[in-house]
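With one protein chain held back, the other chains of the complex are shown just where they sit.
Let's look at chain A:
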Amino acid sequence: MLRDIAAIGAAMVAVGASFGAVAVAAGLPVWATVAMSVLLYAGGAQFMAVGLLAAGSPLAAVLAGLLLNARHLPFGLTVGDSFGPRLWHRLLGAHLMTDETTAFALARPAGPDRRRAFWLAGTLFFVTWNLGTLLGVLAGGAVGDPATLGLDAAFPAGLIAMLMPTMRDRDTRRAAVAGAVLAVLATPVLPAGAPVLLALAGPVLLALRARTGSRGADPADGPRGGADAPPEPAGGRVGGGGPAGGPVGGDTGDGPHGSAGGPAHPRGRVSVPAGAGPERNEGETC
């Protein structure tokens, strides 16, 4: 277990360092960079916030970051019982709860094993992430222009690598591709920060469609086809890809229709957006 944690921890140092360097290069003060890694402690949102703050859109940074981090709520619903009995266990554990620690905890059976895994991973990841941030701040500052190191390419590449597991889910893949294309096309004509928010259009439509009933969820169904089904065939199709996909996956594997989307393969069991630790064994998390 320690070796897996160490492997991900090493990646944390590297990514944390790239965050520190990128943030400083984007013009963020050192104190703000460190404060983000300590207080916010969410890689994807930190990178996103740096981009939007540098672009002069603090409100967009907060809103987009919060939306990005809303996934932590179902994480908490899923692994929150593994932190310990006391209130401070739960509050401190909540802060240490990231995509990686959640995935790591879910790989262990509920009980003392999971609790130990969570705290070990949570502590080490927090330390390595912040250590990396400090190193990045120092190294990035010393180098002067991080572009000569290619760090501006490391950031999107890392993001995409983290997203890779989620792309096994068809709806997520479509929403991601559509959002990416839309955002790139809109970049020349919209103020910075806004194009990224356009990517929400797809998921919002998906959610509304799923919410209004199962009809829209499966194009193969006629208007009445899914009307009598339990309300969430749609949840069955995508639920396995959600943050709660580990524990819930068993009962959301297939909708009653065995929908057309190729339900046979386990899509993105560990499809947590920032959860691409190098050594993660996806099969274990369920």
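Definition applied: contacts are C-beta pairs under 8 Å (C-beta built on N, C-alpha and C of every residue); 3 or more make two chains touch, one makes a residue touch a chain; residues count from 1.
Operating definition for what follows: contacts and distances are computed from a predicted model.
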{"item": "Per UniProt, the name of the complex member that is left out, chosen from \"4Fe-4S dicluster domain-containing protein\", \"AzlD domain-containing protein\", \"Cytochrome c oxidase subunit IV\" or \"Proteasome subunit alpha\"", "value": "\"AzlD domain-containing protein\""}
{"item": "Residue, one of A:A25, A:A121, A:V137 or A:L206, that touches the chain absent here", "value": "A:L206"}
{"item": "Residue, one of A:L73, A:A110 or A:V127, that touches the chain absent here", "value": "A:L73"}
{"item": "On chain A, residues whose C-beta touches the chain left out of the figure", "value": "7, 10-11, 14-15, 18, 28-29, 32, 35-36, 39-42, 44-45, 47-49, 51, 53, 58-59, 61-62, 64-78, 80-81, 83, 90-91, 93-95, 97, 147-164, 166-167, 169, 171-172, 175-184, 187-188, 192, 195-200, 202-204, 206-207, 210-211, 231-232, 234-235, 238-239, 241-244, 248, 252, 271-274, 276-279"}
